[in-house]
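Excluded from the complex is one protein chain; the other protein chains are retained at their positions.
Labels run A and B following the written order; every chain starts at residue 1.
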Amino acid sequence: MSQVAESSHAPTSTGIDHKKLIMWLFLASDCMFFGTLISTHLIYRKLYPTGFTDAEGHQHFVQRLFDIELTSFSTFILLMSSFLMALAVSAMHKGQIKSFRRNVLGVIIFGLIFLGCQVYEFTHFYHMGLTIQNSVFGSTFYVLTGTHGTHVAIGVLWLILLYFYSFTGKLGGHVGALDVEVAGLYWHFVDIVWIIIFTVVYLIEYLGPNGFWGTGLPIAK
Amino acid sequence: MSAPLTKEFLAEEVRRYHHFITLALWLAAITGVEIVLIFIPLPLAVIFTLLCLLSAVKFFAVILWFMHLIYDHRLLFWVFIAGLALAFATFTALLALFHVDRIDTKWFS
Partner (left out) sequence: MSHDTHHAPVASKLDLAPERSDLGLLRPDRSTGLMDWLTTVDHKKIGILYGAFAMFFFLLGGVEALAIRTQLARPDNDFVTARMYNQLFTMHGTTMIFLGVMPLSAAFFNFLIPLQIGARDVAFPRLNAFSLWTFVAGSFVLNASWLFEFGHLAGWFKDFAWYKSLVYTDFAPANGWFSYAPLSGTFGQADAALHAPRFTGVGTDFWIIGLQILGVASLAASFNFICTIVNMRAKGMTMMRLPVFTWMTLITAILIILAFPAITVALIQLMFDRQFGANFFNPSAGGQPILWQHLFWIFGHPEVYILVLPAMGIVSEILPTFSGKSLFGYPIIVFSGAVIGFLGFAVWSHHMFTTGLGAVPTAAFALLTMAIAVPTGVKIFNWLGTIWGGRIRFTPPMVLALGFIWMFMCGGFSGVMHSSAPADSQQQDSYFVIAHFHYVLLGGVLLGLMAGLYFWFPKIFGRMPKASVAYVASGMVILGFNLAFGPMHYLGLAGMPRRTHTYHAGMGWDTWNFVATIGAFILGIGVFLAFANLVWTAFKGEKCSSDPWDGRTLEWSLPSPVPEYNFARSPIISARDAYIEHKHGGHKIGYESDGGEAGVHMPSQSWMPMLASFGFLLIGMGMPMLAMMIPHAGWIVIAGIGILFLGIWLWALEGPGGYMLKTPSGSTSPSPVSATSSTH
């Protein structure tokens, strides 16, 4: 088998597999994607530090909206899913398909827990009065974290497909290990984006009595 | 590349495996430190700098070890850094271009 694979996979000029290279190119591009989204969110935090006003006209502070325990928990879950993903890739390199399945199932479950937390967070914020329509903060927050959530959901879907594909016996060898590694790269990227979001969207809102952005101007009402 | 699983290859994989475990512990610890940090009454600038540093450490730890950049071809590292650096530069410029004192304050209420 390896001899046939050798003939159809001509060595590349740089020695890097095509799939790995294209995934890194995609991730470089995705840096700009999330860079733009995060920029939008933070620009509006800078301009309107006081948060948002709900339908009844009540002023809300972002710091009091957030639930740091929940977000810390989901951050931790996502970090650990990244760890399991690294183990899954390592298992594929060693040809241990059972260990791969175990680890990737862990990643899928952790990813689903993260998504569950996000759904809970969104409903919670919605009941607190934050909607995508009633403020700039609502728009930027939901679209930024929602886009990240969409990335997580696509990753979960991808890993579920790989998980079931592994039972067909076709996932193996160099090609199989590479396919898993590329999926892993995507998953880790989703994780590092969250590392940034966790810090610049959530944590810094807690600094000082008024959050990092301060209250800016006195509140009119 | 798809060479049979030699002893050296397996030994290397086992070594990486231990790196991954150590790193996972560190990542968890750093996240814990971050969460504690925001409640410590230190000057805002200090905590902010620390938070940025810690998240950068986490970020680079994940891309270097979990994403294998430290083991892989150097080109991949620079491909990613190019995108990251450009995103960061654009972000910095954009944030600097918007000023609170340039907008209609009517919308602060």
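The rule we apply is simple: a contact is a pair of C-beta atoms (placed from the backbone, for glycine too) under 8 Å apart; a residue touches a chain by one contact, two chains touch by 3 or more.
Please read all numbers here as calculations on a predicted model, not as lab measurements.
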Just name the one of A:106, A:129, A:173 or A:214 that touches the chain not displayed here. A:173
Please pick, from A:70, A:97, A:113 or A:136, the residue that touches the omitted chain in the full complex. A:136
Residues of subunit B in contact with the chain that isn't shown? 75, 82-83, 86, 89-90, 94, 96-99, 103, 107
State which residues belonging to subunit A touch the missing partner chain. 1, 4-5, 7-8, 12-14, 16, 18, 21-22, 25-26, 28-30, 32-33, 35-37, 40, 43-44, 47-48, 132-136, 138-140, 142-143, 147, 157, 161, 165, 170, 173, 175
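Definition applied: only the chains that are shown with their structure count from here on.
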Rounded Å distance, subunit A centre to subunit B centre (Cα mean): 13
Would you pull the subunit B residues touching subunit A in the complex into a rising list? 1-5, 9-10, 13, 16-17, 20-21, 23-24, 27-28, 31, 34-35, 38-39, 44, 47-48, 51-52, 54-55, 58-59, 62-63, 65-68, 72-73, 75-76, 79-80, 82-84, 86-88, 90-91, 94-95, 98, 100, 103, 105, 107-109
Using the touch definition from the top, list the residues of subunit A that touch subunit B in their complex. 2, 5-6, 14-17, 20-21, 24-25, 27-32, 34-36, 38-39, 42-43, 46-50, 53, 59, 68, 72, 75-76, 79-80, 82-83, 85-87, 90, 93-95, 173-175, 181, 184-185, 188-189, 191-192, 195-196, 198-199, 203-204, 206-208, 212, 216-217, 219-221
